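Following this message is one structure expressed as C-alpha cells.
Excluded from the complex is one protein chain; the other protein chains are retained at their positions.
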Amino acid sequence: MPKLKVILLTGRTIDQGKGKEYGKLSREYWESVTICFLDPKDLKVLEVKEDENIKVTTKSGSVVMKAVKSARSPHPKIAFIPYGPWASIIMNQKTHGTGMPSLKGISAEIEPAPKGKVLSLSELLNKHYKVKKS
Amino acid sequence: MDLAINNGKIVEKINENKAKVIDASGMIVMPGGVDIHCHIAGTDVNTGRLLRPEDHFRDVEAKTAVTRSGVGYSIPSTFTTGYRYSRMGYTTLMNPSMPPLEARHTHEELEDTPMVDKATYPLLGDWWFVLEHLRDGLIEECAAHVAWIMAATRGYAIKIVNPGGLEAWGFGSNVKSLDDTVPHFNITPREIIRGLCKVNKLLNLPHTIHVHTNNLGKPGNYVTAIETMKSGKP
Partner (left out) sequence: MTIVTGVTCPVCGTFCDDIELVVENNVIVDVKNACAMGAAKFLNYATHRNLKPLIRKNGELIETSLNEAVGKAAKILADANYPILYGWSCTSCEAIRVGLELAEEVGGVIDNTSTVCHGPSILSVQDVGIVSCTLGQIRHRADLIFYWASNPWSAHPRHIERYTMFTEGRFQKSTWKGYISRLGGVLSRKRLRRAANLVLRRDIPATPKIERHLPYTMFQKKRKMVVVDTRKTRTAEAADYFLQIEPNKDYELLQVFRMLIQNEELNVDKVAGVPIELLEEVADVMLDCKLGVFFFGLGLTMSEGKHRNIDTAISLTRDLNQRTKFLIMPMRGHYNVTGVNVVFTWQTGYPYAVDFSRGYPRYNPGETSVIDILSRGESDAGLSIASDPVAHFPREAVQNLVKNPLIAIDPEVTPTTLMADVVIPSSFMGIETEGTAYRMDHVPLPLKKVVEPPKTCLSDVEILQRILSQVRKLRRTSN
C-alpha cells in the first residue's frame, strides 16, 4: 500500500467553529473534525479518492479519518486536520520545557485505510480513555 | 487629648451629650496617609506586573487565615498592594492614570485592592472629543462631555499626560514644546491644558487638573515644567 510522509498541521476551520457551537455531540461537529485535508496531487500518490478513509500515524499514535481534497492547494506533503478529539490522538504532548505541546508542524505518515472506520465520539472516548472508576 | 468628629470631618468641638464616645486610651491614633499619585491599578500597571516575572520570585506573601497570597517587586499584586499600604499607615490611594476606554479594568483591580479607600483619574489630555471641542473653542460642550466621562468611568479628577504628545505618538511622533501643533488636530498642548483647566473650574471638581508635562524624562525638562505651571495662570 502506498504511504506518504507529510508535515501535519492542526488548526481551526469555520465549519469546526460552527460545529463546536452546535455542540460536540452534533453531527455537524463530527463531520467537521474527522477529516484530513490533502493536496490533490498527494491524494493521487496515495491512490485515494476524496471521502475515502485514510490512517494518519505520528509518534504519538494513529487515527482513521476521511480524506478531503484541499481547496487551499498547492501545498504538497502538508496535511491539515481541524482541532478536535481525533486530532488530539496523534498530537505530541512534549512541550520542550515551554508548557506548549507541539500541535503544528509534526511529522506524520498517511496510508489508505479502506477497511478502517472513522470512530464516533463515544467509540473514540471508549477506546482511548475508558477508565473504570467508582 | 480628645478628638471631635462630625459628619466624617475633624472639627473643633461638638455636643458631647449627643456624641458616640470611642475610648482609645493606650492606642495610637494617627491620621491615615493619603497618596495622591500611586500607580496601583489598570492596564499599564498590570503590564508592569507581567514583565520580568523573575522579580516576583524574590518577594512573596503567603496566604494566612485572614489575608490572600501575593507577590511584590517590581509591581505588587493587588492584595499585597492593599495590605502593604495599610501596614505603612495609608488609608487613601489615588490611582492617577486610567485610560477611559479601559476604565472597567482599573476598577476591577481597585476592587481587589483591600482595606484602603481608592479613586482614579481618567486620562483626557489626548481624548479626541476633548481635542476637537477645545480646538473649536467650545468650553461648555467640552465640560459636558468631561462630566459624562467622569460619571461613565467613575473618575475623580482630570488627568493629562504629555498633552498632545500621546496623540502624536499614534503615528510615532511627539511634541517638543507647549506651542507645537498636534498633527491632524490643529491645537497646541498649552491650549489643551488651559482648556481643561477652564473645564475643571466649570465643573468644580474636587481636585485640580493633574498634569504630567510634555518632554517626559528628557534632561532639562525643568523648563517645560515651569512653563506648564505658568500656562495655567489666567
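A and B are the chain letters, set down in written order, and residue numbers restart from 1 in every chain.
One rule holds for everything that comes next: contacts are C-beta pairs under 8 Å (C-beta built on N, C-alpha and C of every residue); 3 or more make two chains touch, one makes a residue touch a chain.
Computed from a predicted model, the values in this text were never measured in an experiment.
J.: Quick one: say which of B:Phe79, B:Tyr121 or B:Tyr156 touches the chain that got left out.
T.: Considering all chains, including the one not shown, the answer is B:Phe79.
J.: Among B:Gly32, B:Gly137 or B:Gly170, exactly one should touch the missing chain; which is it?
T.: Checking the options B:Gly32, B:Gly137 or B:Gly170, the one contacting the hidden chain is B:Gly170.
J.: I need the residue numbers on chain B that touch the omitted chain, in ascending order.
T.: Residues touching the hidden chain, for chain B, are 41, 43, 46, 49-53, 56, 60-63, 68-71, 76-79, 101-102, 104-105, 108-109, 112, 170-172, 184.
J.: Mind pulling the chain A residues that touch the left-out chain?
T.: These residues of chain A touch the chain that is not shown: 7, 9-14, 17-19, 21-26, 60-61, 70, 72-75, 78, 80, 83-85, 88-105, 121-122, 125, 128-129, 131-134.
Definition applied: only the chains that are shown with their structure count from here on.
J.: Please work out the Cα centroid separation of chain A and chain B, and write it as a whole number of Å.
T.: That gives a centre separation of 53 Å.
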